[in-house]
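Subset of chains shown; positions unchanged.
Order as written gives the chain letters A, B and C; numbering starts at 1 within each chain.
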Amino acid sequence: MNNIAVFPGSFDPFTTGHESIVKRALPLFDKIIIAIGFNTNKKDFFPLVVRENWIKKVFVTYENVEVVSFEGLTIDFCKKTGAKYLLRGLRTAMDFEYERSIAQMNKYMSSGIESVFLLTTPELTPVNSTIVRDIIRHGGDASQFLPKEINLEDYKI
Amino acid sequence: MNNIAVFPGSFDPFTTGHESIVKRALPLFDKIIIAIGFNTNKKDFFPLVVRENWIKKVFVTYENVEVVSFEGLTIDFCKKTGAKYLLRGLRTAMDFEYERSIAQMNKYMSSGIESVFLLTTPELTPVNSTIVRDIIRHGGDASQFLPKEINLEDYKI
Amino acid sequence: MNNIAVFPGSFDPFTTGHESIVKRALPLFDKIIIAIGFNTNKKDFFPLVVRENWIKKVFVTYENVEVVSFEGLTIDFCKKTGAKYLLRGLRTAMDFEYERSIAQMNKYMSSGIESVFLLTTPELTPVNSTIVRDIIRHGGDASQFLPKEINLEDYKI
């Protein structure tokens, strides 16, 4: 078990975009840990436990995917779990610049951890959690942007 | 009355940039509905009714411009009004990426609605509502960034 | 016949991306002129006449689409044909910046001509003529990036 990657995010909610990145990255790693970062001071849209259960449902048949939540610095979580890679998806140039700052700061703080990026597929490029939340908040049907295992009916906001 | 466009925004406040987009887009459409999106949970700078009255003043002599406010998803508002187009102005590359995500998500949810973009003119490119609010908040004179029909004296924050 | 749009480009070759923009923009205009700009000093990949015939095939059943070639400034061509609009597709932020410069310079030179932008659909965003030419040059199969009416067998480079 050498190549462990952490896929960190708030996943509020986990979208088809996230799902596609994890599934396509799997052959590269021995294990991918989907790590839901939480912050006791920040207001969530969906409760942490709901997000965690949803993601677990999506990967229930995947033995080398683990779903956990964590508080604190992502690089500290990587060290604790023995992960040497941070996995991230890239959608747009704006995404890229933000991810680059984070990844390079992480590397300054812990040079042993490498960030690895995959591209979202073209048809999933516009999908992002902020817009998905906005659709749900206004009573729209966001189901096409969520993995089929995630049923919003399970949780009524 | 076939080609109706919705020009959605929070317009807090409506600037010379917005004014220029609507006036230049008018010959393309039979009617443009300036749709002020509001959100009961979000704090506004100018009250909705003030913003609505200001915009109505700007277009008082334009028969094919309508000013309304709405809550909910923009595409639902389009369907209700029979609009087939969403009109948006583009200022910068950052604007573009944000608008692209929104427009493509909208199209996924309602394939009949097309987003149409016009460019701001060069001299209006730096004008944006966030900076205008900041100027007003600090007691600066923002009048040159507002249509001449909008008099900030009408409303004292 | 008031709202005529010119859709200018070198279309070397015309892709599914171009096709999608023209078809989606049609309801906005009375006529769209697909204008193949040529430059006697520039080396083409496909001959002008081949490109022109291909595009005509794509729109053979569309009465309000015209396909012509022109040399010179795009705005001069617009004036000659009475077009008041330039139609362009936007794919990426880099595209946007380039198109903005061209559009704003055009407007400075001829204030009566407005540039109107539509977005490529997400799945067509990566498609561009430069990469398509590269695929063809190396003997790859680029047919999925071309309208079904365009058969590369018709022209052997």
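Following the convention adopted for this analysis, a residue touches a chain if its C-beta (ideal position, glycine included) is under 8 Å from a C-beta of that chain, and two chains touch if they have at least 3 such contacts.
What you see is a predicted model; the values in this text were computed from it and never measured.
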item: Subunit number of the complete homomer, 3 shown here; value: 6
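Just so it is clear, only the chains that are shown with their structure count from here on.
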item: Averaged-CA centre spacing for the pair subunit C and subunit A, given as whole angstrom; value: 39
item: Separation of mean Cα positions, subunit B and subunit A [Å, integer]; value: 34
item: Junction residues of subunit B, two or more chains touched; value: 93-94, 97, 100, 103-104
item: Partner subunit B, residues of subunit C touching it in the complex; value: 2-3, 24, 27-28, 84-85, 90, 93-94, 96-97, 100, 103-104, 107, 114-119, 121-122
item: Residues on subunit C engaged by subunit A in the complex (per definition of touch); value: 92-94, 122-126
item: Partner subunit B, residues of subunit A touching it in the complex; value: 92-94, 125-128, 131, 135, 138-141, 144-145
